[in-house]
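Just below is one structure, and these are the notes that go with it.
One protein chain is absent from this view; the other protein chains keep their places.
Order of writing sets the chain letters: A and B. Residues in each chain are counted from 1.
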Amino acid sequence: MATISIEHASKSFGSTKVLKDISLDVKDGEFLVLLGASGCGKSTLLNIIAGLEPMADGTIRLDGEVVNDVHPKNRDIAMVFQSYALYPNMTVERNIAFGLEMRKISKAERKATVREVASTLQIEHLLSRKPSQLSGGQRQRVAMGRALVRRPKIFLFDEPLSNLDAKLRGEMRTEIKKLHQTLKATMVYVTHDQIEAMTLADRIAIMKDGEIQQIGTPQEIYSKPANMYVAGFVGAPPMNFVEVDLVKREEQLGAILPAVLKGEPVDHFLPLPNSKHLEARENTKVILGLRPEIITDSTSTHSSAPEIECDVEFLEPTGADTLCIIRLNGHPAKARVSPLFACPPGESMRFTLDTHRACLFDPTTEQAIT
Amino acid sequence: MSHPQQRKQQMSVLDRLQRYLPQLVVAPPFLLLVFFVYGFIAWTGIISLTNSRMLPTFDVQGIQQYVRLLAMDRWNVAFDNLLIFGSLYILFSITIGCVLAVLLDQRIRAEGALRTIYLYPMAISFIVTGTAWKWILNPSLGIESYMQKLGWESFQFDWIVNRDMAIYVVVIAAVWQASGFVMALFLSALRTVDEDIIRAAHLDGASTTRIYFGIILPSLRPVFLSAFVILAHLSIKSFDLVVALTNGGPGYSSTLPANFMYEMAFRRNQIGLGAASAMMMLATVAAIIVPYLYSELRAKRHG
């Protein structure tokens, strides 16, 4: 059993507020990812959970018990750091055992536990080496071992994979996920990498400027972003935003989508389904959010979706798909089509738009319109 | 290995103590510093306001010691000497150090050995430096007589016993000692200059000389400033070198303020006057150091 509950946490460094009234609950055994750009406060929040930094205001509970004043070593938490923070003067074995040594565990017991952890992580052959003799991936494993050996209730990860190359990062991601499934421990994981967040998390909390923008499952975050920041942060290439007029034609509410066809401006009318809640916004401007895969070649999707025809300016082949850069309301937008159907740049082609999956945002508040 | 019973306990007394340990550890040395540096500065300041002669008294009279000091020829000579010595010492040390650093930066094979040679005087005490130069420059058996015996009859180098030139002898010995240090400062800074910038400039057709004067040396401005500050404060503190080299003479023609202070306080039973001159020295150092430290620490905070 290990739940984390934070209420109204706030903190400032000098005059900058790094955390503004954050409340957050982590369920037992949950894998929560704190996702955000650097400086958004995610690492500070993690350090507060660890007890390494005090809060200015707020309460933090572990298993329902207030631990604001409990020393980090008594919180039964382990942490993996971005730089691994291995003690350079100690062997791998002593690095892993150091936490046990500080807790006055007997030497024999220490040795046995370290062996066990080392075999789980397949680093037994490295035990007598110094950190400087290890590769990045090996250091990463040792850092994990140091956290695992104490069998804490809660694991904290502070961007643990950001110093690894892309291939190793993928492998370690899988291992961390496997570890979570075997240990069933509560884990909080900080990253700026949305792929890591999407693949690892049970739930993601997206942070910006010391505030949580949205908490939800990866799928919720991706398909129902709460605001334009979240929508733009998650997904690659990012969501296209187009400012459009909402108008009614033949009793159907829709958006006027200005595009370019054969060099000439052309307005497409895009009927919006399930638009009851939008009635009040008729004849106003809204932001239409279209992920690239929503704009696709008309041959690959069912024909009921509306179609537009417009000029393709450039192509960006990615292998599995080809991205067509088109112009919507004066700004470049990306469409994801099958390589088989991409037309050469400079020509025009027909795209279908799956309006069911489109998002709408208020242009002033930037919040999703629901 | 979890300890549920530990969870229950709130922060123990020991843990609380842990939180204040850094302050507790810094406190004793910091208090020593406050007393032995800042307390003593105040103490000297008070003595300088008294008529203390053989023993310090605390009977504050006012600023008459400063008035006396500024009217004394001996002090004015010492202060003028400081200006001459300080400016030449800084100028030559930086110029020579900088030139040597640039020359050593040209992929010289014996760089390590040469560096060791240029820098060794810094490891020697001023007393030893003074002793050596005093011997070399003494007119009857030193370099002057040697050159004359070699056949250069008109060769004259009697500065060390010349009232008007003795202070320049101090400059020579001091530059000999410090220029290697400036060289080391510049050389380590030159090594941090981005090689790609130099390569790019070469491809743009700039000559090596142009690259140094146009690009590299201007980028070393902070090093010039550091060297200046260090040398300036060293020149104000200069004491031992004069003692060993000229002992302030002939007469008091090569005295520096530091020697003046020592003479008054320990030889002539003019403790009040000595304290006043020490305060003047401190003020001179502070005028250079305080703005420097202020800007450095500010820059760090914003950096």
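The criterion applied here is as follows: a residue touches a chain if its C-beta (ideal position, glycine included) is under 8 Å from a C-beta of that chain, and two chains touch if they have at least 3 such contacts.
As a working rule, contacts and distances are computed from a predicted model.
> The hidden chain: which UniProt name fits, "Helix-turn-helix transcriptional regulator", "Ethanolamine ammonia-lyase reactivating factor EutA", "L-arabinose transport system permease protein AraQ" or "Acetolactate synthase"?
"L-arabinose transport system permease protein AraQ"
> Touching the left-out chain: which of A:Ala78, A:Leu272, A:Ile308 or A:Val337?
A:Ala78
> In the whole complex, not just what's shown, which of B:Asn51, B:Thr131 or B:Ser219 touches the removed chain?
B:Thr131
> Where the complex has a chain not shown, which of B:Leu114, B:Val193 or B:Leu217 is the residue touching it?
Checking each option in B:Leu114, B:Val193 or B:Leu217, the one touching the absent chain turns out to be B:Leu114.
> For the chain not shown, which residue from A:Lys11, A:Lys42, A:Arg146 or A:Arg169 touches it across the whole complex?
Counting the whole complex, the residue in contact with the absent chain is A:Arg146.
> Spell out, residue by residue, where the missing chain touches subunit B.
18, 21-23, 25-26, 29-30, 32-34, 36-41, 43-44, 47, 56, 96, 99-100, 103-104, 106, 108, 114, 116-129, 131-136, 141-143, 145-146, 149, 176, 180-181, 184-185, 188, 198, 202, 207-208, 222-223, 226-227, 230, 233, 236-237, 239-240, 243-244, 247, 258, 261-262, 265-266, 271, 274-275, 277-279, 281-282, 285-286, 289-290, 293, 296-297, 300-301
> Touching the hidden chain in the full complex, which residues of subunit A are there? Just list them.
The missing chain touches subunit A at positions 47, 50, 52, 72-73, 77-79, 81-83, 85-89, 98-99, 102-103, 146.
One rule holds for everything that comes next: only the chains that are shown with their structure count from here on.
> Averaging only over C-alpha atoms, locate the centres of subunit A and subunit B and give their separation in whole Å.
Whole-Å distance between the two chain centres: 56.
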